[in-house]
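In this view, the complex is presented without one of its protein chains, the others remaining in place.
Labels run A, B and C following the written order; every chain starts at residue 1.
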Amino acid sequence: MPDRILSYAEAIREATFQAMEDNDQVIVIGEGVPDPKNIFGTTIGLQEKFGPDRVFDMPLSENGVTGICIGAAQAGLRPLMVHQRIDFMLLAMDQLVNHAAKWHFLFGKGAEIPLVIRAIIGRGWGQGPQHAQSLQALFAHIPGLRVVMPSSAYDAKGMLIGAINDNNPVIFLEHRWLHQITGNVPSNYYAESLEGAKVIRKGAMVTIAAFSYMLIEAIRAAEWLATQDIEVEIIDMRVVRPLDMDTVLMSIEKTGRLLVLDTAWKTGGISAEIVAGVTEKAMKHLKCAPVRLTLPDLPAPTASSLTETYYPEAEQVAEAVLRLLDIDDNNVIAGAKALARTGNRDVPNADFTGPF
Amino acid sequence: MPDRILSYAEAIREATFQAMEDNDQVIVIGEGVPDPKNIFGTTIGLQEKFGPDRVFDMPLSENGVTGICIGAAQAGLRPLMVHQRIDFMLLAMDQLVNHAAKWHFLFGKGAEIPLVIRAIIGRGWGQGPQHAQSLQALFAHIPGLRVVMPSSAYDAKGMLIGAINDNNPVIFLEHRWLHQITGNVPSNYYAESLEGAKVIRKGAMVTIAAFSYMLIEAIRAAEWLATQDIEVEIIDMRVVRPLDMDTVLMSIEKTGRLLVLDTAWKTGGISAEIVAGVTEKAMKHLKCAPVRLTLPDLPAPTASSLTETYYPEAEQVAEAVLRLLDIDDNNVIAGAKALARTGNRDVPNADFTGPF
Amino acid sequence: MLRIRRIEEAVAQRYHEQEMRCPVHLSIGQEAVAVGVCAALSDDDIVYSGHRSHAHYLAKGGDLTALIAELYGKASGCSGGRGGSMHIVDHKIGFWGATPIVAGTVPIAVGAAWAAKLQNSSRIVTIFFGDGCFEEGVMHESLNFAALHQLPVLFVCENNGYSVYTNLQSRQPHRSISALASAHGVNSISGDGNDVMFVNQQSSDAIKRIHNGEGPQFLEFSTFRWLEHCGPNNDDDLGYRDEGELASWQERCPIELALGQLNASSVALDQEDVEKDINAEIISAFNTAQCADPPVVGDYCEYA
Partner (left out) sequence: MLRIRRIEEAVAQRYHEQEMRCPVHLSIGQEAVAVGVCAALSDDDIVYSGHRSHAHYLAKGGDLTALIAELYGKASGCSGGRGGSMHIVDHKIGFWGATPIVAGTVPIAVGAAWAAKLQNSSRIVTIFFGDGCFEEGVMHESLNFAALHQLPVLFVCENNGYSVYTNLQSRQPHRSISALASAHGVNSISGDGNDVMFVNQQSSDAIKRIHNGEGPQFLEFSTFRWLEHCGPNNDDDLGYRDEGELASWQERCPIELALGQLNASSVALDQEDVEKDINAEIISAFNTAQCADPPVVGDYCEYA
């Protein structure tokens, strides 16, 4: 099949259109869904096409509308709810954790909650501590929820369709900086599984298990590492709950070295679960202690200058790989450092000019 | 000093009285604080002594009242807020995570938030999935919060006073079944540090890092294990954030074997952070893979019969220790199994007769 | 109503045997609201409730044996033993769930009503809740959404003046709950919740208004809980309620009132016969529940 290149944001939009065409019980609601900005462009034209009875803006009532979507889901609709920032979901934890996650368990058949919640995580220009969090760990801990974090345009489409078709509540997390990435996206309606990680680059020396946007930095690092004859294996984790430990373990059997990359804080993050799971099941294969590369345990600062040390990027990934391999050649280390982006690091690229 | 035996609940009550006497800016608010049941007896007589201007019942507005306590704290009061069940705190995640945890970081000096939130976690008779959760992992992940889980009457008093004196927001978690335990509690006003784990039993063969109520089960198991000449070291973790990894690492250097006990779900729990931290820093000392003993990744069932397999107790602790030591002597294993309590396991002891 | 009273009494009476191992919030004294409202509903209509839900479940036609089995933690319980008294359900009769986070089911009910509207169904959704709900923000978010989208939902507030041991005046300022609902743009009525005829009349009228396209309706009924908040006992001796308050409400027992109304309208009713039937049904339900199998451990994994 010839390549058909779409951005991640376009892939999400296409998935939404196709899912709504496929099943007329799918509805979409979120603050800004039908507005001129259309959730970073991911819902453009949706209300025009499917009408105001299937595509809704919403009052600023995150907990209430989450509950309303649970009720609508119990009644047979398949709501897709959208948050412009995951930070706003903290208002809805009661409905998500006490209700959505428990309903099927409590009430069995007839109480499935086919609810999908899209939320945008991560960095933006000057968003600061209340608008740039990566809270996947809070959901990853909760039985009864599924949590996915696609990192490619292909998965963005396929997993969103998969999430809408799934009968469980699914939290679908999009890193702000992934929206612009592009990739091959078939035009047909396809659902990707909500389970399973994917090895996206083969290598025998170090396993990199990467979540969400950190996959992009991993790839940048791996390309340079390859020029140094260092071959890393990269796993796109894709799913936070249930975690696919098998794929990680298989890779570790080969490499014996583990680097976990997450967009969130370290302590109590999902990166800890990966390290713990690998240690429990494959300690004998580990050649050295695993390493986590994450945010420091601090709220996100706003000033551009402060974000530079806050967010690890490709050079930190490369440096971590070198340390795992005990490579201390100064030339090589300098090469890793040279991966550092020039210019402001509070934007994904120079096209990004705020104000959002 | 002669022993002065109080229950954990009495210790909490004494701490509250003494802190309120010590500092007239301390106020207490919570649904049921001044009512006849007095939060499982922990606030008896408080309103009578300190009056209705310092001891308050509250409207059922968990998020709002948390925010109100943040504002009161910013204004110089030292509010102690109480939740009868941690499940209700899910309603307040926005104020806790977006606000309380960020205020000092954002606004610096003058914006300290000396707020303490007591919440009861864990099992009760027939409480089920919305009234018996152990959600410490959700708070343990958040920079800007402190999270403590005292397991002894001594610490219950000292750490509550320490928490009230601390200038950060502190989440103080009490397992329902700890309220009845007793221990030596000095009568004076003393503050215990909010950092640091404690080795409460020495042993060279296995390190047991236990949180909250699981410490009690660990002690039961250890006493029997000692009769089999198996000496375990037990660490009362006491604090969930910041974790005291040093104490665990020191013990692991000696034992090389780790068993982590938590009252919460496994995946993404704080038990994962302990295993990850130990592996990162002390893999070379580990003689075998660490083990976590936690709840299964399922909501809490209500039926008494279902709770039996849901909650691990002393016999599972003992069995895990035996497995860590590769002991497969059937007699010994049978001895471990014999630790199982007879009678209903949805109550801490036969005195517990509901309805709460 | 009498049946519900006797069932709740039986639960209270046998609770001390410690075989119903879960918290129970009994409805004795408040039966008229459940019965009066549910009698106005069609089979197809949906009901949600909260922690104090036995009466709502039974009034909507819930299976008695499945309820008692649920209290006993049995596989045949209406929630398969996973829920207990605080989490009950019966999809067959349109009882879509009761759970004990205060106000937690309110938005869920509004969502079910939203679905009914979007799916062009003529069903309406009723949500029962207590006075305490008005302190929860999500109650207000739910009223706002229901009014905004003009949803077919009937809000029923059982105002019994207390949340656990705390009276209304300690939790809410001096203002009316139904007037606050009105200010949200939801048409509201308040009145005597111990008069089943009144409750039924108001419910029927409100349902008519919903079907007429007048949007969500709100009913606030004053009533009183006779027993303790949670558990089988009378706890009036604790002194958290005014002296004589319970007695004055007991004088206005909803069942006595209804019997009086029946007599007045000279409907023949042999109370003794009725009591006998109810008693037999209750005994059989308890026996069945007690003998039923516990849930199979592990079976419930499929639901998480």
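Everything that follows uses one rule, which is that a residue touches a chain if its C-beta (ideal position, glycine included) is under 8 Å from a C-beta of that chain, and two chains touch if they have at least 3 such contacts.
Source: prediction; values computed, not measured.
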item: Among the chains presented, those that the missing one touches; value: A, B, C
item: Option from A:Glu21, A:Asp57, A:Glu223 or A:Asp329 whose C-beta touches the chain left out; value: A:Asp57
item: Among C:Arg21, C:Arg82, C:His140 or C:Arg225, the residue in touch with the chain that has been omitted; value: C:His140
item: Contacting the left-out chain in the complete assembly, out of A:Pro79, A:Gly108, A:Gly128 or A:Gly256; value: A:Gly128
item: Where the unshown chain meets chain A, residue by residue; value: 31-32, 35-37, 57-64, 87-88, 91, 125-131, 296-299, 301-306, 308-309, 344, 346, 353-356
item: Interface with the undisplayed chain - residues on chain B; value: 27, 53-54, 59, 61, 63-77, 94-95, 98-99, 102-111, 143-144
item: Residues in chain C touching the chain absent from view; value: 134-141, 144, 147-148, 170-175, 179-180, 182-185
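Going forward, only the chains that are shown with their structure count from here on.
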item: Maximum centroid distance from chain A, chain identifier (CA atoms); value: C
item: Closest chain to the centre of mass proxy, which here is the mean CA position; value: B
item: Centre-to-centre distance between chain C and chain B (centres being mean Cα positions), rounded to whole Å; value: 35
item: Junction residues of chain C, two or more chains touched; value: 79, 82-83, 87, 99, 101, 104, 137-138, 300, 304
item: Sequence positions of chain A contacting 2 or more other chains; value: 63, 94, 98, 102, 105-106, 143-144
